[in-house]
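With one protein chain withheld, the remaining protein chains of the complex are depicted in position.
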Amino acid sequence: MSGASPDSAAGGRARSAPLMGRDTEPTLFELSAPGRTSWQLRTTGVPEWAADELVPAGHRRQEPVALAEVSERDLVGHFTRLSHRQFSVDLGAYPLGSCTMKYNPKVCDTVAGLPGLAGVHPAAPVSTIQGWLALVVELEEVLCAVTGMAAATFQPAAGAAGELTGLLLMRAYHDSRGESRRRVLIPDSAHGTNPASVTLGGYEVTTIPSDERGCVDMEALRGALDTDVAGIMLTNPNTLGLFEEDIEAIADAVHQVGGLLYYDGANLNAILGVVRPGDMGFDVVHLNLHKTFATPHGGGGPGAGPVAVSERLVEFLPGPRPARLASRHEPEGPAAAEGAASEAAAPVDRYGWVVPARSIGRVHSWHGNALVLARALAYIRVHGGDGLRRVAERAVLNANWLRVRLSGTYDVPFDRPCMHEVVLAASSLKRQTGLRALDVAKRLLEEGFHAPTVYFPLVVDEALMVEPTETESPQTLLALAEALERIAAEAAEEDGLAVAHAAPRTTPVGRVDEARAARTLVPTFDSRK
Amino acid sequence: MSGASPDSAAGGRARSAPLMGRDTEPTLFELSAPGRTSWQLRTTGVPEWAADELVPAGHRRQEPVALAEVSERDLVGHFTRLSHRQFSVDLGAYPLGSCTMKYNPKVCDTVAGLPGLAGVHPAAPVSTIQGWLALVVELEEVLCAVTGMAAATFQPAAGAAGELTGLLLMRAYHDSRGESRRRVLIPDSAHGTNPASVTLGGYEVTTIPSDERGCVDMEALRGALDTDVAGIMLTNPNTLGLFEEDIEAIADAVHQVGGLLYYDGANLNAILGVVRPGDMGFDVVHLNLHKTFATPHGGGGPGAGPVAVSERLVEFLPGPRPARLASRHEPEGPAAAEGAASEAAAPVDRYGWVVPARSIGRVHSWHGNALVLARALAYIRVHGGDGLRRVAERAVLNANWLRVRLSGTYDVPFDRPCMHEVVLAASSLKRQTGLRALDVAKRLLEEGFHAPTVYFPLVVDEALMVEPTETESPQTLLALAEALERIAAEAAEEDGLAVAHAAPRTTPVGRVDEARAARTLVPTFDSRK
Amino acid sequence: MADYLPHTEDEVRTMLGFLGLESAEELFAAVPVALRLAGGLAMATGEPEPDVLAHLGELADANRAHQLVCFAGAGAYDHEVPPVVRALASRSEFVTAYTPYQPEVAQGVLQAVFEFQTMTARLAGLPVANASLYDGASALVEAVNLGTAAAGRQTVWVSSGIHPHWRQCLATFARGSGHRVVEVPLDNGTTRWPKDTAPGDVAASPGAIVVGYPNYLGCLEDLDAVRRLADAHGAVMVVAADPVAAGILRSPGGAGADVVVGEGQPFGTALGFGGPYLGLFCCTMAQLRRLPGRLVGETVDVEGRRAYVTTLRAREQDIRRERATSNVCTNQTLMAVTAAVQLGWLGTSGLAEVALRCARGTRYLREAVLAIDGVEPLTGDTPVVRELALRTPLPAATVIDRMAAEGYLAGVALDALTGPAGDGSVSAEDAVHGLLVAVTERRTRAELDGYAAALDKAVRS
Partner (left out) sequence: MADYLPHTEDEVRTMLGFLGLESAEELFAAVPVALRLAGGLAMATGEPEPDVLAHLGELADANRAHQLVCFAGAGAYDHEVPPVVRALASRSEFVTAYTPYQPEVAQGVLQAVFEFQTMTARLAGLPVANASLYDGASALVEAVNLGTAAAGRQTVWVSSGIHPHWRQCLATFARGSGHRVVEVPLDNGTTRWPKDTAPGDVAASPGAIVVGYPNYLGCLEDLDAVRRLADAHGAVMVVAADPVAAGILRSPGGAGADVVVGEGQPFGTALGFGGPYLGLFCCTMAQLRRLPGRLVGETVDVEGRRAYVTTLRAREQDIRRERATSNVCTNQTLMAVTAAVQLGWLGTSGLAEVALRCARGTRYLREAVLAIDGVEPLTGDTPVVRELALRTPLPAATVIDRMAAEGYLAGVALDALTGPAGDGSVSAEDAVHGLLVAVTERRTRAELDGYAAALDKAVRS
C-alpha cells in the first residue's frame, strides 16, 4: 500500500456505511488481506512438531484451506453491519403465518448458555450428566401433560424430522402387527414437509381436498379410507387457521380402518390448555418447540421436533432415551436405611438411558437439539399450565381481532372465527387494482413489519397468512391493521400500483431478482463471474 | 380498544420501522399502557405486609412513581431499535481525535462479566476479595512500569476526576512543605477538563500560548514561572498530536521554581513503550484507561482515570488502597515451617487495604470503576510490553499516513511528523469553497465513518482532529482518505456546497437543530409542550 | 504475537516507505533519544487471549464474596437484574459508542438518556435530571458545588446520616473548593439539626443543607424540617435519596428538595466491587444553568422529525473551561442507559413492588434478629425501610467473618465506613459493634431465617 494507489497490494476495503441500510457490505473475502489474523490460541507447551512429522505425505494437505484473513476488528465490523441488514423479532412484529414468531424471552438465552448445560459432552458417563437427564425427563412429563400422550422422544431436530420419525413409528407399529400399508392421507392444505416426509417414510401420499369450510372434506376422506391406509397427518387448527371441527369423526373413521392419526404440532400454540391432541384421538404428535415454546428460530434454525406418542407406540420410540430409574436410591424400612446411609456417600444415579423394546433406532447423532430443550423447559415453567392456556387465548384473540378488523379490506376466504392465525387473500384487490399478495408483502416491509406468509396455503388464491402471536400488543395489531389498510387504499389511487411495485424502497436492498439467482447460479463467492 | 378506534384506550403504538433508519422511534412513555408489565421477581415467601404496615403515613408515597409500563417484548423492541439508530466502533471507523476510539476486544466484556468479579460487593471482608485486591495491585504494577511512576490510585472514575485528584495531590505536597502556591500553568491547546479541574482544585489557570511549532512557547513559559506556580499540566503528545520536544527543558524549568509536572495521559497511546512520563520528568500522571487501554466508552462512559505518582507523592494518595501485605504467609526456617502447616488450613490474606500516611482522603464512593480496571488488565496482558509498543507504532504510523496522504487536500497547520493523531484544518477549503469543518464532519457521516473531532483544539481554525488509532487497517485508512478527498472535491463543484449543507441525509435523522434544543429546553418527556 | 492490530508486516513496510521512513523507530524522531526507553517496557510479553482469560478467571475465583448470600448494602445492593436488561444494555452499539457529539448518528444513546432523565426526574419529583455522574459521592460533591455557588456561600451543613464515604469525599474535594463542611450529628439515627436556625457552633449560614432519605443507617429523616431550615437560611436543600426506597417513600422533590442526588447502582448495574456505578442528579428549573455534566434535550432535525441532542453545552468544560460548572467529561452513560432499561422493565408497578418487598424483608429480618440475645437496634425505634443498623455483642467485623464461613455476607461493619473512631453518625463503640444490614427483594424467607440462625450462632460462640 502506498499513498497514491494503496489498493494495489491485496487486502479488502473495510469501509462500509452502517446506519445507511442501503449500502452493500463486502463479503469477508473482500475484506481479507494475506497474512492478517484474528485467532489466538492458548499456550500449551506441547512439542511443536511440523506437519510432515505428523501426517504421511499422501494424506497431507499441500496448501492451507483458503479462508478469509481479517483482523478481529474487521470481523466484528463485518458481522455487526450484517446484523443491521437483518430484520428480526427483536426489531419488530413478524406476523408470519404458520411460523409463530412470538417474542423469545431472553432468560432462555441465559439458560442455554449455562456452562453446566452448554459445556456437557454428549457422550459423558451417566454419573456426570444427571442434570441433563433430569431436565429431559421433566420436559417429557410436561409435554405429555400438554399433548395428552404417554411418552416422547427428543431426538428429532425439527418438525420435519419429527414427522419422518413419526411415520417410521407408524410403520413399525403396522409392521409389528404384520400389516403392510402403503398410503398416508394428507389434506391439500398441508405444509410441504408433510408430503415430503411421507415419501421419505416409504409411503404414498393421498391428498384429501378441503371443503368449503376450509376443513377436511369428510366425504372425500371416507372415500379414501381402506386398510391400505397407514394413517392420516393433520394439523389442528389446520394451516388455514381453522379448527377441524369433525376431528372426532375423522379419528373414528381412520381408527376404524386400522390407521393411525399423526398430529403436526406446528399449530399447537392455538390450543394450549384448551384441548389436547391425545384427547382428539391422535396417536403420534410432533411439537415444534421453536414455534410453540419460543425457541428463537435463528434465521432458519435450530429448532426441535420432539415426538410424543400414545401408549401403544412407546415401545417403538427411538433410543436411547433419558429415563428416571427405578427408585433404588429410595430404600425403605430399617434394613434399607442402612444401605441408604452408605449410598449417600457415593453419588447415586437417579437417571439413566433406556432403549425401548422394539425401538426403530436412532434418528440423531446424539440426543437431539438439547439446548433447545432447555430453553423450552424454561419457557414452559415461567408460563405454567395457566400461562400456556393464556398464550392460546391471547394468540386466538389477536388473530380474530385482525380478522374482523381487516375483513372489509381484504378477502377472508373462510369468514368464520379463526384460531391463532387468519388467512386473508388479496384476490379481490388484485382483480380491482392489480395489487397482488406479493406486493402487499413488499409494501408492508416498508412499514416496518415483516410480511405475512404469502401464497400459502396453496388452496387459497393470493393468500396472506397472518399470525400475530400472543406477544404482540393490541397497539401493534392496530398499527399493523392500519398499515395493511393503507396499502390497500393506496393501490386504488393513481400510480398506486407503481408505488407498490417499487416497494420496498427503504430496506437494505430493493426487490431482489430471484429469477436471476436461479439462472446464473452463484452458490459461493468462488463461482462469481 | 375497539376495532374502529382502538387507540382511544391509553397505550402506545409499538409500531416502528426498523431497518429504515429514518423513522422515529417513540419514547418508552409513548409505548406505555396502564397496567402492562415486564417485571418478574423471585418467590420469597416473606409475609406480604402492606405498605401502610411498613412505612409511617407521613413518609409514605401516595402515588407510585409513574414510569413507563411496557411488556418485555416491547422493551426489547424499543431498545433494539434504538441501538439501530446509533453509530459505534463495532459498526465502523471512529476517527475522533483525542478520544482514541480503538477496537475494544470482546474478551474484556467476558472478563467484566465474570461472576467472581462482577458479583463482588465493595464492602466485603478482605478474606473474600483476595482476587480483586490482587488484580488491582497487578494493574498498579504494570501501569507503573508503563508510566515510570512509583504508585497509583484507582479511585478516580475518569480522566477529569484523575486531574482533580492529581491537583489535590499537588496541593497536599506543597502544603506539606508549608508552601501555598496559587497558579497552575496550562497550554492554550489543552483539553477543557484541565482548566476546569484547576479551578476545582482551588488554583488559578495561567494559560501558556503555543508557538508556531504547535508546542509550548518556551519563552512564555519561562515568563510565567515563579514560586507561586504549583505546577503545569501537559499532555504529551499534546492535543495537536505533536510531541513536546522541549519536554526536558520544560520539566527543568518548572522543577526549578518548585513546581510539579502533571501529565494528562489522554494521549499516552502514542508513546506506549517508547518513552515514559516519569522519564520525561512528570510527577503526577493520570491515565484514561478507556482510551489507551481499550475500555469501551459506553456512549460517554464509564471510564477510569487512575493517577500514578512519583515516590515523593505516594504518601498523599487517596486511600484505602489495595496492597500486597508483608509476606507473613511465607514463613521461613524450620520453626516457621510448623506455623506454615497450620496456616495452610486457614486461608491467608495476602492482600489487604492500606491508607497512605498523609492521604488526601477518598475521592470515590468505593474503589473506583473496578470492572473497568479488570478490562484494562486483560487488554494489557494480551498485548504485553511488546504489544503495547506495537500499539504506539501502528497508531503513529496510521496518523502519519493520513497526514501525508491528505496534506494536498486539507490544511495541515503544523506540517511535521505527528504522533497518534493529526490536526487538519478546513480553513483554505472554507476560504475557497465555503465548506466548513462542520460540513466535512456531516458529509463524512454519510460515507459511513464517524466524524473527526471538530473545532478542537481551539487554537486551530476550522480544526478537524483525526485519530485513526492502531486498530484500523490500511484499507480503512485509504477509504477514509478517499472519502475526505471526495468531500473536498465535491465542494468545488457547482451545488457542491448545497450538497454538503444538506448532509447528512442517510443517517437516522438529518442535521439536528441544536439551537432550538437550547432555546425551547425539553430536558424530559414531561416538559414537552 | 497475539494482538488486535490488523497490519501485516508487508503493509507496515509499504506505509513506512510512503512516509520515507525505514523503520518504525523513526516515527518517534521527535522524542529526545535520551528519554527513549532502551530495553522496552519492564513487563511480560503478550499472552494469547485464552491464557489471559484463564488468569483473570483465577483472580475471579480467588474471590469468595460473590458466593455468599448478600446482606451487605451501604449504597451497593444486590437487586434482581434480569437477563433481558443485561442483553439490551450490553448491545454493542451502546457499549462501543462515544459521547454523542454527532447527534445524527447517536440518536440511540441520546434517546435512551433522554428517557433515563425523564425517569429519574420523576423518581426525584423534580423537573430536570442530568445524563449521569460518576457515582453517588460525586453527585453529592457536585450538588454541594451547585448549592454553594447558587447561594454564594461556602458553608455546607451535612447530616451525618449521609454515607460516611460520601462525606469523606466531600472533605477531600473541599481542600480544593474551599468549602466549609459542617457535619451535623445524628441522634438515634436521625439528624439532630440545630434547634434555632443559626446554631451557636456554626459561624456562617449554610449555602447548602444536605440530608439523606433514608439516611445511610436506613432511617427516615424529617424532610419538612430540612426544608424549613433551608428556607430560613436561604440555602439550597439537597437530598441524597435511595432511588429504590423512593418507590415507596414520599417524593423528595415534593418535599421541597432543590437538588436530589443518589447512587443509581440499584438500577441494573452489577455490584462490581464498587464500580462503575451511576451518580444520579436532579434539580429544579431554577438551578438548570448550574447543572453539572451532560444534559440531553429534545429538538427536531432539518425535516422536523423529533431528535435529541446534548444541550446547554455552554456550562460544560470543553466550552466554558475554567469557568465550567463542573469538570466532568467522560461520565457513566452506559449505566444510565442500563438504568433506563431496568426502569423500563420494572415500570410503575415493578419499582413500587421492589421497594415494598425490600421493606417487608427488612421488617421480617428485623424481628428475627432482634430476638437474638445481645443484638439490638442501633437506631432505636426509628422507622427503617431498606436497611437496618444493629448493635452486636462482638465487633461487627468478627461477626461478619464468622458469618462468611456460614455462607452469608452479613452486612457492612460500621467502622469499615467511619473508621474505628466513629463519626457524627455513631460513637466509636457503636462503630465497632455496628452492623449495617440490607435486605433486597431477592432475599427469600429461607435466607432470612438462615441469616438469623447464623447470626445467633455467630454472636453466641
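Letters are used for the chains, namely A, B and C, taken in the order the chains are written, and counting of residues starts over at 1 for each.
Note that in this section contacts are C-beta pairs under 8 Å (C-beta built on N, C-alpha and C of every residue); 3 or more make two chains touch, one makes a residue touch a chain.
Treat the numbers as computed from the prediction; the structure is a model and nothing was measured.
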item	value
Displayed chains contacted by the hidden chain, counting the whole assembly	A, B, C
Residues belonging to chain C that touch the chain removed from view	49-50, 53, 80, 82-83, 87, 92, 442
Residues belonging to chain B that touch the chain removed from view	1-3, 6, 9, 11, 19, 33-36, 40-43, 70-74, 76, 80, 105-107, 109-110
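Simple rule for what comes next: only the chains that are shown with their structure count from here on.
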item	value
Rounded Å distance between chain A and chain C, as computed from the means of their C-alpha atoms	45
Residues of chain A engaged with two or more neighbouring chains	1, 3, 6, 11, 19, 33, 36, 40, 71-74, 76, 80, 105-106
Shared-contact residues (touching 2 or more other chains) in chain C	2, 4-6, 11, 14-15, 18, 47-49, 82, 84, 87, 92, 105
